[in-house]
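Heads up, one of the protein chains got dropped from this complex, but the rest are sitting where they should.
Labels run A and B following the written order; every chain starts at residue 1.
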Amino acid sequence: MGQVEDTRVANMTDHEVHLEATAQHRSVAAGGTDADRAVVFETRDLEVFYGDFRAVRDVSLDIVEHEITAFIGPSGCGKTTVLRCFDRMNDLIESARVEGTILYHGVDLYGSNVDAVEVRRRIGMVFQKPNPFPKSIYDNLAFGPKLGGVKKKSELDDIVESSLRASALWDEVKDRLKSSALGLSGGQQQRLCIARCVAVKPDVILMDEPCSALDPIATARIEELMQELAKEYTIVIVTHNMQQAARVSDRTAFFTTDVNEESDRRTGVLVEFNSTSKMFSNPDDSRTEQYVTGRFG
Amino acid sequence: MTATLDTADTPSIDLTTNPSRRRKDTAARWFFRLGALTTMVVTLLIIVTLLADAWEFLSKHADTDDGLGALTEIGWFPRRGLYDISTLVVGTLIVTGIAMLVAVPLGLGAAVYLAEYARPKVRRIIKPIVEVLAGIPSVVLGYFAIAVINPELVVRVFSSANRAFTLAAAGIGVGILTIPIIASVAEDALRAVPLSLREASYGLGAERLQTTFRVVFPGAISGIVAALILGVSRAIGETMVVAIAAGAVGGGLFRLTPLEPGQTTTAAMAALGFGSDQVAGDNLAFQSLYFVGLLLFFMTLLLNVLSDWLVNRLREVY
Partner (left out) sequence: MALTTPSSMGGATARSVTEGLTRKGLDVRSKVVETVLILMLTLSLLVLMVLIVDLFIRSWPVWTSRAGDFLTTNLNSQNAAEAGIGQAIRGTLILCVVVAVVAFPIGIACAVYLEEYSSTSLFARLIRVNVRNLAGVPSIVYGLLGLAIFVKALDNWNGGRNVFAGGLALSALVLPIVVITTSEALRAVPRSIREGALGVGATPWETIRSHVLPSAAPGILTGTVLSLARAAGEAAPILLVGAATGLLRTGSQSLVEQLQGPFTALPVVIFSYARQPGDEFRELTAAASLVLLVMVLIMNGVAIWLRNRYEKKW
């Protein structure tokens, strides 16, 4: 199994070296061993149904704070479905039903008293295709804080600037904050969406294949950004790109599909959840090893 | 297998169409072209007839004693030679204004509800009913205005209102007719806003109210303005409701109050064309009809072009 690790190291680019260094720096800075860090999400036996169809099952994993956790696996195995459970976005789909438990800092996320709107204020999401509002850059960023009651212009200005700095976009747009966000390039728009997320000061940032619509250079910039953001936030990312998961994440969850022979429907299932280094060098499950070494998927 | 081409023996390939089929095809093409041309002819005819007689009206009028000054007298009494256009314009403005007061909140409200709040089952039942509202003939609504709206609504609320005919009742009637247009176009505009924008808004922790009014509505604004413009255009062009319920056949005084009978451009034209102001032939009253018609045609044309342009702008953004 060691040959997987050797191949990986030999093929690393400068970008990847840089990322790994940041990751190590980050874990040292955050202090202590894994055991000292709080668990943000605790998932036990999570299952999601769309009507009668069970889309994903048997998901039990822990998301640790200030880490980047990646969900990988082939298409249609429920990675995005599970991600969307964490900020209760599946509520927007009428037929969706969640069973099992998700604890957020020890509190049942789907408890009867819990307000989904408050959940989404704390747990932000960046989507696959950048979706800036058809407003100015400034208004895009100010939208969230205004919802939270921030009214004073000076406060809003500060928030806009700090969010743009946090997503490495400030220098590029500081002179045209009032121009339309739709005039930015794809990569810039995605960084804008990240900034928009950051502007509401969330606890967790969920990213659903954030780079799949971007070119490699824009992708590299966002990967570096993720590393920086992880110092302040907890990040969970769904990605199709296995190498990306290997580059940026601390922990990885591998999903696959399970064909039900009678109904011929595919249900997603969590196969393995481990630290990234272990996942890509010495995985526990043979299916994981097959995927990671590219024999399928 | 090798194929050899023996040019001496192979017959030449004829790639031309069978002549009778080609003839039929050409004939059919001409038939359809004719149909298209006819629509152009209709527009040209409208413009020509309106222009010709309107011009005659203006030039003849300039020859009379007061010249064009007679265009602004105490009122619109065509049989007495008084052609105060401003009476008609004010009447149209009052009726259109009241109509929009009714149609905009009800129409936009219905559109927002159907696009953002209603469940698919509810939508499937409600939408056709709103479309039924669009099919009510204007004479029936005119009857409704004079028989129900005026006595039960206008006079009850404003005791000083005229008991039989008011511009207000006509305005409300026109408003009812306009609701479906605004509702339908505005709803299409709202639904054109992509789901990803709503998700972005919810993802930031917005509630439905905030998402609807701060993201979706502004995102659809050009379509919504288009809906309003179409509504205004419809309200301006409405004839029968006013002809029945506003009462001023034969003429109307220049008035600013909606609680009395009045006259609009369209109803004036109707009155000139039949019945009480029945005119035919070359006299001035008859031609004033065309002058007013010309104004109306270009006004609504302008509004409709504007609204089309706005809808296209909305499509471009998304």
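As a working rule, contacts are C-beta pairs under 8 Å (C-beta built on N, C-alpha and C of every residue); 3 or more make two chains touch, one makes a residue touch a chain.
Remember, predicted model here, so these are calculated numbers, not experimental data.
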Displayed chains contacted by the hidden chain, counting the whole assembly
A, B
List the subunit A residues touching the unshown chain?
38, 40, 65-66, 104-107, 113-115, 118-119, 122, 158, 162, 166, 198, 201-203, 232-234
Applying the definition given at the start, please give the residues of subunit B touching the unseen chain.
17, 21-22, 24-25, 28-29, 31-36, 38-40, 42-43, 45-46, 49-50, 53, 105-107, 109-110, 112-114, 117, 126, 128-133, 135-144, 146-148, 176, 179, 183, 207-209, 230, 233, 236-240, 243-244, 249, 266, 269-270, 273-275, 289-290, 293, 296-297, 300-301, 303-305, 308
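Heads up, the rule we're going with is that only the chains that are shown with their structure count from here on.
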Rounded to the nearest Å, the gap between Cα centres of subunit A and subunit B is 51
Complex contacts: residues of subunit A adjacent to subunit B
87, 89, 92, 94, 117-122, 124-125, 127, 129, 131-135, 143-144, 147-148, 182, 193, 196-197, 200
Mind listing the subunit B positions that touch subunit A in their complex?
119, 194, 196-197, 199-207, 210, 214-215, 218-219, 317
